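Of the protein chains in this complex, all but one are displayed in their positions.
Letters are used for the chains, namely A, B and C, taken in the order the chains are written, and counting of residues starts over at 1 for each.
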Amino acid sequence: MTQIGIGVIGAGYMGKAHSVAMAAVAAVFDTALRPVLEMICTTTEAGAAERARQFGFARATADWRLLVDDPKVQAVVIASPQHTHMDIALVALARGKPVFCEKPLGLNVAQSRAMVAAAEASGCANMTGFNYIRTPASQLARQIIAAGEIGEITYFRGEHTEDFLSDPNEPANWRTEGLASGAMGDLAPHMINAALALAGPIDSLIADIATVHKTRPSPHGAVAVTNDDQGQFICRFANGAMGALFFSRTAKGRKMGYAYDIYGTKGSLRFDQEDQNALWLYKGDAKADRQGFTKILTGPDHPDFKAFCLGAGHGTGYQDQIIIEARDFLQAIATRQPVWPTFRDGMLVNQVIEAARQSHAGRRWVDVREV
Amino acid sequence: MTQIGIGVIGAGYMGKAHSVAMAAVAAVFDTALRPVLEMICTTTEAGAAERARQFGFARATADWRLLVDDPKVQAVVIASPQHTHMDIALVALARGKPVFCEKPLGLNVAQSRAMVAAAEASGCANMTGFNYIRTPASQLARQIIAAGEIGEITYFRGEHTEDFLSDPNEPANWRTEGLASGAMGDLAPHMINAALALAGPIDSLIADIATVHKTRPSPHGAVAVTNDDQGQFICRFANGAMGALFFSRTAKGRKMGYAYDIYGTKGSLRFDQEDQNALWLYKGDAKADRQGFTKILTGPDHPDFKAFCLGAGHGTGYQDQIIIEARDFLQAIATRQPVWPTFRDGMLVNQVIEAARQSHAGRRWVDVREV
Amino acid sequence: MTQIGIGVIGAGYMGKAHSVAMAAVAAVFDTALRPVLEMICTTTEAGAAERARQFGFARATADWRLLVDDPKVQAVVIASPQHTHMDIALVALARGKPVFCEKPLGLNVAQSRAMVAAAEASGCANMTGFNYIRTPASQLARQIIAAGEIGEITYFRGEHTEDFLSDPNEPANWRTEGLASGAMGDLAPHMINAALALAGPIDSLIADIATVHKTRPSPHGAVAVTNDDQGQFICRFANGAMGALFFSRTAKGRKMGYAYDIYGTKGSLRFDQEDQNALWLYKGDAKADRQGFTKILTGPDHPDFKAFCLGAGHGTGYQDQIIIEARDFLQAIATRQPVWPTFRDGMLVNQVIEAARQSHAGRRWVDVREV
Partner (left out) sequence: MTQIGIGVIGAGYMGKAHSVAMAAVAAVFDTALRPVLEMICTTTEAGAAERARQFGFARATADWRLLVDDPKVQAVVIASPQHTHMDIALVALARGKPVFCEKPLGLNVAQSRAMVAAAEASGCANMTGFNYIRTPASQLARQIIAAGEIGEITYFRGEHTEDFLSDPNEPANWRTEGLASGAMGDLAPHMINAALALAGPIDSLIADIATVHKTRPSPHGAVAVTNDDQGQFICRFANGAMGALFFSRTAKGRKMGYAYDIYGTKGSLRFDQEDQNALWLYKGDAKADRQGFTKILTGPDHPDFKAFCLGAGHGTGYQDQIIIEARDFLQAIATRQPVWPTFRDGMLVNQVIEAARQSHAGRRWVDVREV
């Protein structure tokens, strides 16, 4: 049994999720490498110590460089704010340490490219944190498509819609400034990653992006919102299929609207993360009077399900996605083989977002490969 | 009790639906004008006679001009192929007869404009046949929006997806040629009409249109498909809201995918014609821990429902939509007041389609008002 | 073309529905016999005249005996209050006239037996009005079961739940008195009929029946409710399958909860009238990782659908069920062959209700065949 010392940077929502995942993953999946919660880092020493106690880390720090340099920290999970990702990753990789980095990988495509270059040069395991695509249902969707069961994809519709900023009276906060925390920066990555994973590369797109509520209250009066509330694009995939993607944090009523409809020449798929344990499959070759969408409840016959529960329909949840990510990160380290989605996959998402921004600015179709 | 002689041109699917509607509407709605099924017209004399017998018309003809000229025919329903709409309508209006014309109104915006001009000059009642918007659920959606219950609309997503040509081995037929019978010509009108009715005028759009299956088998070998299988556009409405519309006849598994999601500043609406008796409403002002989409089953408290059944959830269907159209047409005639959707409303739909075609051809945003 | 004069007794909700159906059925189904709306009867001469005008009947009366005796009335539809069914039916049958009678057939099993005896002795067409089982979806369920697709039935759960008397402040009305208008008398018949049609004869049952709101307001103060608000029983079918049926008019939120789940050795079915255009089918022989309930949208490949609309998912509604009943009644008359459900089928439903009442009174299992 080989242990591996884990350092987690960031102790907010995602830092906690990754910490819990590292505590649980070996028992859930009987991984070859078994995490030891070595050190956690957050903004203050006191806060870090408190989180270390709660999450079960041996040590704590407020200086990520200490964590990255620590000899007992053998792998690094970056769950800190987006503008810190690149710096941390570059140092960790320079130290020869595997890095798991939350999405979006870099603040922009240039940062992400630098991270990819460093990761690939280092030979270290590197992954980007796209957790929603890890549900058994979305993994099953990928399998069904790969097996040709729905034929050639002809249309892909995806959305990532939530409503946490739908109320115009919601005060300004860190989410209402900075491109990486707007709808295009914060929500689009998940669904763009899904689109690429499910329907393949995007060739070209035309986008429209908007700030729905242009100012928000603050203790100092109304302040301008400096990033986008919603964005969308239509596109063509490399195989010729059409696509349409929509991202919004003002989609009233949508709580986790990570959803896709995929039409193919032989069948189709529908999924909505708000009911994450079901995948809807339509097979065109069914008898005419018995056709319809079949609601497949994920179960032990589907990817990564039976580690969590033996009965179909018993259900996995958000935290389980993070545990699956942890399993994959440990496996990438143990086997020294890249495991999807790597930093490169994270960078490809930045590239599409960048293309969308250029398209919106120029009101024109943009070739994604030229961004 | 005032009777009115009805002539129906076309005895296929829609001709039958309108004939049944005219036979039932007075009993259902106790209309002021009571239809007499005076004459039906289809391509052959024998066919017309046979249909007259089945549908209960007094007389039959294979010549639409005879029908239009007949003094006992006091109102005309056009349910014949799309290329015939304008000629028939112009003659009927010239005779001073009210005209109900199936969608798409004309083959293109020029034809539709001619029809609007003739209709408005004549002073005759004129309506375009957009039946799906007549369900109690979609009428309720319009009421909810008009009452401001979901606030200002911020996003509209609409689709009209079916799969009747999703199989590449489906032989070429009349639907695979002629722009008016492609996805943009045949399916788009319904959902564009819905978008205009629900979210208001469209200012600008950018579209992409494609023929998924470029040839189809025929008795003479593979022949080219000369119209589109699917099309989509993103747009901005006059109020600034974003929109995305998609139309397809190759959307495997979708049978009547006339569906919309509408987000507003105070709430949202979701609807899918495949479950036409339900409208999903989300109200942002509900208590945080009791929020969610409410599935409203249409019932006697909703528009036009109780004429068909007294109990909520008992359900109306496709034929009932046509009966509601007949009621409105009779009312427009009786009251000499326009009833929505008039020819002008039909023309506005052609205008958006034309804008989409120009946009696709030019790969650019198009101002709809300039088309 | 043979016409047949129709007399309808009752001009309320059901009388209207049958009148509309008789006006539309020939056009919809091209029936061999074509109804002529000859006479309608309701409680006052003025009311009858008014309804005749609206529904399109040639004549009106307030005396059902006049209608039944009228030589131009060749078939009788009974849609009047339940306590009048037997008397009218017996006279009509004695005149040799076919009778369609709304459910419940008689007030009790004794009345229904008398009606069956008269009907069978007369040789006249006779039918009982169970409309909900006529949807394309429920007809498809019957086909699937008959074809053995779900194997031997092992469990049947049915309910007919509505909430029109769920509010204790709803005043007393005709529905709150008389056993035939309580939940067991008024709602149970539809679902018991469905159970018999779908799962076969019921051998034995044990029931529990209750009045939830024991008094209701009236202009004269609180008055006692003299019939039941809800009832249920568990049972064994002749094939050994277990069953559970529930009927309620106080099931808050349920508007048309005519719903069943049927489990068999090879598959299962689920249906809810609130989404009447879908039937959910599970096939046990599907591949383990592709199993699930398939939502079959009714369409032209299913029973009686294509007369109303050509596209799957376009949907039929409540009124269409009544048109299907009219088609069957005309066919029974034309062919002189019984068409299900006959008076005998209506009587079998009364028998189960009677068994349930005896069981409730005696707090014991009752053998239905001995009632």
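Note that a contact is a pair of C-beta atoms (placed from the backbone, for glycine too) under 8 Å apart; a residue touches a chain by one contact, two chains touch by 3 or more.
Computed from a prediction, not measured in an experiment: that's the story for all the values here.
Trainee: Just to verify: which one of C:Ser248, C:Gln273, C:Thr298 or C:Thr316 makes contact with the chain not shown?
Mentor: C:Ser248
Trainee: Please identify, in ascending order, the residues of chain B that touch the omitted chain?
Mentor: Touch with the absent chain occurs at residues 140, 278, 281, 286, 288-297, 299, 301-302.
Trainee: Footprint of the hidden chain on chain C, which residues?
Mentor: Residues of chain C in touch with the missing chain: 150, 154-155, 157, 163, 166-168, 206, 208, 210, 212, 230, 232-234, 236, 240, 242, 244, 246, 248, 250-254, 263-268, 282, 284, 291-293, 363-365.
Trainee: Given the full complex, what residues of chain A touch the hidden partner chain?
Mentor: Residues 1, 13, 16-17, 19-20, 23-24, 26-28, 30, 34, 53-56, 162, 164, 254-257, 273-278, 297, 299, 308-320 of chain A touch the chain that is not shown.
Here, only the chains that are shown with their structure count from here on.
Trainee: Hey, how far is the Cα centre of chain A from the one of chain C, in Å?
Mentor: Result: the chain centres lie 53 Å from each other.
Trainee: Indicate the whole-number Å distance between the mean C-alpha point of chain A and the mean C-alpha point of chain B.
Mentor: So the centroids are 41 Å from each other.
Trainee: For chain A, what residues touch not just one other chain but two or more?
Mentor: Residues 291-293 of chain A touch two or more partner chains.
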